[in-house]
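Note that this complex is displayed minus one protein chain, with the remaining chains in position.
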Amino acid sequence: MSDLAALARRLEQFADARDWAQFHNPKNLAMALAGEVGELVAEFQWLTPEQATTVMTDDAEAAAQIRAELGDVTNYLVRLADILGLDLVQAANAKIDANDKRYPADTVRASARKTPIDHWSPLQADSWLPPLPSRQMAMLAEPPGHLYRR
Amino acid sequence: MSDLAALARRLEQFADARDWAQFHNPKNLAMALAGEVGELVAEFQWLTPEQATTVMTDDAEAAAQIRAELGDVTNYLVRLADILGLDLVQAANAKIDANDKRYPADTVRASARKTPIDHWSPLQADSWLPPLPSRQMAMLAEPPGHLYRR
Amino acid sequence: MSDLAALARRLEQFADARDWAQFHNPKNLAMALAGEVGELVAEFQWLTPEQATTVMTDDAEAAAQIRAELGDVTNYLVRLADILGLDLVQAANAKIDANDKRYPADTVRASARKTPIDHWSPLQADSWLPPLPSRQMAMLAEPPGHLYRR
Partner (left out) sequence: MSDLAALARRLEQFADARDWAQFHNPKNLAMALAGEVGELVAEFQWLTPEQATTVMTDDAEAAAQIRAELGDVTNYLVRLADILGLDLVQAANAKIDANDKRYPADTVRASARKTPIDHWSPLQADSWLPPLPSRQMAMLAEPPGHLYRR
């Protein structure tokens, strides 16, 4: 049994032991996931990107809090997927496969070099895809739609 | 290598191949996670809890979309944890351990039976924990603080 | 001066009096807004839709908490718009104007009558707009994209 499958079973037992499975429908669990992600985001909201990068070693208490929030997020995500009957790792890999085709590495890399992050300009985005404005890059998932309406 | 570790390595290669690792600091990735969770929540927002429970078999297109959103959420969560150097499964289990002590199954279950979901009342919450109003139950993570300020 | 303009000025003074304006860039404020909305969502996550409808009169403590969260959300939204130089009421009305054209009332209403919420089916969505599955209705903003890719 995979790590995630074992976690899903433990969460099911946790809920069943408390008569809480009655509350764990996908709508409620999606909300609970959103609530926990809100708490995670709050941990980073006043940090600069540089501070966020070193927070785990620079601030023991913030690090413990971030770890706890990531635990909460993982638990609700795994429970939601279990209730829906979905395999998270398969779903994740399917999205990487799709994005691999959508953003070919060679094209994107060449474009990234032409438009460094500190010099992006909306003018450079008038033609489709290369050169993408660098600010839109870095997505693992699909980017905001407006880039592609051009 | 666990499933999640393999996924983390694939995401790293995906980002490196595109020069995108420069954008993947924890602050940005927490935002990207929040954005994807927003899209996931939107899939359920107009469904009743009952419709949400059967959507995966009742609506093939919505099911595909929910699976894709869960893939996106998983990818950003795994990437964020990898950048932070955190083990998601360990963090998740640590939270279940803590909640196991915080909400003893016997006490909670007895309380759940006394205050069924359709008869919860604020009056019943005046004493600490048992009987908790049922509407506050079902959490895997910590509940809203106001319950515990009493 | 409108209510919202007065609120924006008060928030500016609050931040300036504490040397906090340095942290109030749009990226940080968008995160703070997301964090507060996460807390608001958490207030409703275990309620049924029916309980959510009567919570303000049924549970004085939850009502106070919901009011406080809505205050937080409003403050960050107004502060963010002020920093961006945007008028929220104008932006809101512009979206209603756009949605008025996108979802003509007569067409939508007729469709809603033909496909009641408890009988929606993906088959009925194959032709554009009428009959929309009712579960997709009710949006003030744009609906999930997948409905419109058909």
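The first chain written gets the first letter, and so on, giving A, B and C; residue counts start at 1 in each chain.
Operating definition for what follows: a contact is a pair of C-beta atoms (placed from the backbone, for glycine too) under 8 Å apart; a residue touches a chain by one contact, two chains touch by 3 or more.
All values derive from a computational prediction rather than experimental measurement.
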Worksheet item: At which residues does chain C meet the chain that is not included here?
Response: 2-4, 7, 10-11, 14-15, 17-20, 22-28, 30-34, 36-38, 40-41, 43-44, 47-50, 52-53, 55-56, 66-68, 70-81, 84-86, 88-89, 91-96, 99-100, 103, 105, 108-109, 112-113, 117, 137-142
Worksheet item: Which chain B residues would touch the chain omitted from the figure, given the whole complex?
Response: 23, 28, 31-32, 34-39, 41-42, 44-46, 145
Worksheet item: Hey, which chain A residues sit against the chain that's not shown?
Response: 27, 30-31, 34, 39, 41-43, 46-49, 51, 58-62, 64-65, 117, 120-122, 125, 133-139, 144, 146, 150
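One rule holds for everything that comes next: only the chains that are shown with their structure count from here on.
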Item to complete: Call it same or different for chain A and chain B: same when shared residue numbers make up over half of all numbers used at their interface.
Response: same
Worksheet item: Taking each chain's centre as its mean C-alpha position, how far apart are chain A and chain C in Å?
Response: 22
Worksheet item: Quick one: chain A and chain B, Cα centre-to-centre, how many Å?
Response: 12
Response to the item:
Going by residue number, chain C touches two or more other chains at 31, 34, 39, 41-42, 46
